[in-house]
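A short write-up of the structure that comes next.
The excerpt is restricted to a subset of chains, each kept in its original location.
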Amino acid sequence: MAKKISSILIANRGEIALRVIRACKETGIRSIAVYSDEDVRAVHVKRADEAYHIGAAAPSQSYLNMTKIMETAKAAGADAIHPGYGFLSENENFSELCEKNNIIFIGPSSKTMQITGDKMKCKAVMKKAKVPTVPGSDSVIDDVEKAADIAHEAGYPVMLKSAFGGGGRGIRLCKDEKQLRQEFEMASAESRAAFGKAALFVEKYLQRIRHIEFQLLRDTHGNGRHLFERECSIQRRHQKLIEMSPSPVVDQKTRERIGEIAVRAADAVDYHNAGTAEFLRDPEGNFYFIEINSRLQVEHPVTELVTGQDLVKLQIAVAQGEEIPFKQEDLKMNGCAIECRINAEDPFYDFAPSVGPVPYCNLPYGPGVRVETYLYPGCTVSGYYDSLTAKLLTWGRNFEEARVRMRNALDEFVIEGINTTIPLYKTIMDEPNFIKGELSTDYLDRFKIFDKMNEDVKNQANSKAKAAVAAALLHSELVRKGAAPQSAVQKSRWKSRVTM
Amino acid sequence: MEFKVGDLAQMLDGEVLRTTENNSILVKIGDKMHTVRLLKTGTNEFEFILDNSFHHAKVMQSGSAEVKLMIDGQPLTVKKHSKLTEVLEKASALGGAGGGDRNLTSQIPGRVVNITAQPGTAVKKGDVVMVLESMKMQVAVKAHKDGNIKDIKVKQGASVARNDLLAVIE
């Protein structure tokens, strides 16, 4: 394992590929990009030392094509593969394929991923390691009596989940035993019809919860560290939108206590490299482990800003067998960082995907501002891949400074041609409950944020009324003098708001 | 001329008075005078200072009755108001909500993952006709009006571009 990495193939695209390329440039490592037909003009192709075409636009033909990527890695002489996030990053088969081909997979071992990738298996391991998990069944249940027993122990309300569901589907809320019994019958019938077995599990239903996660790093010598928490409670349909560190509800004592639990979780699965232990926190302050994300996360720069560490460079160091160069007590939380995920979705139209050319964009900059993006003027946002176009981060000495910097940076961020979630974040940055740190996973609904956003946009539009009239007058004058064209242009926001 | 801006209830009266020295234009908006200093004129955009504040305007669409603008990144429609426009608007409003075009088109590029409505069946405005996938998201395409599905123009698994015809509702 003590092989010095001199070249890395990045099996990903977009801003995370660029992030890894920059880390390679800083460490003198040859960076090898791969790209699909759709990405010939993508920024990761331009910035990498080398770039190899791997297939058609569809992910299955390119960024998910393990065989082709492995072939390319060998042909290019790559020492290691960085999977980024998404795509193959949590695929234990790919990690195993790398192991077999003697190429370093920058992430945990396939053995570890087999556990972390299976929620129930992982939960069992964590219980054994005395990591607190959400009360409920340890494994799938086919028998309603057992379900009732477990529900009784965990306390109502409980959730009945199908092992075959995912992303919120197949979840049933049960307020009492009577409802549990009814729902169990229906759910197991459905599940049996579709998959041949019931395979349900029971879990305590937690209300007004916060999503708080701990950044982990563990080397092959068994040294485990946590790099403090990130609060990621602002979500829409289980997708994180805003992340920050520190969490407004985590004090130093809690940080140390839960951080230690997170490291214990990493030890329990013999985790290598960077990862994240995700927890739910209820209003009473209880933390429940839910899962380990066995990869670098989208929101990793939040942690970089408050710790000063470079997680990608640490990933590389650990992957080539080095020990983590700091002790737990060496880490200090410095200031506050916030991240907004700038997605190519229309927040005024149910977050419909918005794709196409971006003729112009202006990235914000200045004190305390960091951007991670693949956008550049003249680029194209593709419908084949996910909607994250940019991560906007701000750092401040405290939450308030980070917040006002974010508010201003959002104003400076211009992306033409597509709709993005920027207007939503502008509303949130000014919203009193956000400012107070009153967060929960149902934040958007609880505080009617979309109504506020619509109101804000209306007010902003109204404040521009005089300028609009002036512009209309100027336009008439210019047209009259033959100086301006009668009409224009590609895709406006109006068109994309027509009812579908 | 009177202008109706966005969904502001109030109308704004506007007119160009004269060009002053300094490359500036004197305009009247409402009952106040304002100085507009034109900084740049491009093919479909211009920059100006109105009362000492900078503005950027992009003309997205322009007709005799209305101009669609992007003011400082903010979409705004300015309608040139006259009695005639009012009459026309009322007339079109009488056509009923969702009336008009029979074509249901795609607002996004994507892949057709599921077609839920069959030709010949009746749909209400808002009913799901099919599901597209784009950016790893599933997006329901809803009927834009009440009516009967006359034709489904795409097949499951097909790729569609923005503005492609998906179905005809009569």
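A and B label the chains in the order they appear, each numbered from 1.
Everything that follows uses one rule, which is that a residue touches a chain if its C-beta (ideal position, glycine included) is under 8 Å from a C-beta of that chain, and two chains touch if they have at least 3 such contacts.
Because the structure is a prediction, the values reported are computed rather than measured.
**Q** If each chain type is represented by one copy, what are the copy counts across the full complex here?
**A** The structure file's complex resolves to the formula A x2, B x2.
As a working rule, only the chains that are shown with their structure count from here on.
**Q** Once you find the CA centre of subunit A and the CA centre of subunit B, what distance in Å lies between them?
**A** Comparing mean C-alpha positions, subunit B is 33 Å from subunit A.
**Q** Quick check on the complex: what are the subunit A residues that touch subunit B?
**A** 344-345, 351-356, 383-387, 414, 457-458, 460-462, 464-479, 483-489, 491-496, 498-500
**Q** Which subunit B residues qualify as touching subunit A in the complex?
**A** Interface residues on the subunit B side: 3, 5-8, 12, 14-16, 25, 27, 29-30, 34, 36, 38, 41, 43-44, 46, 48, 50, 53, 55, 57-63, 67-78, 80, 98, 104, 106-110, 134-137, 139, 141-142, 144, 162.
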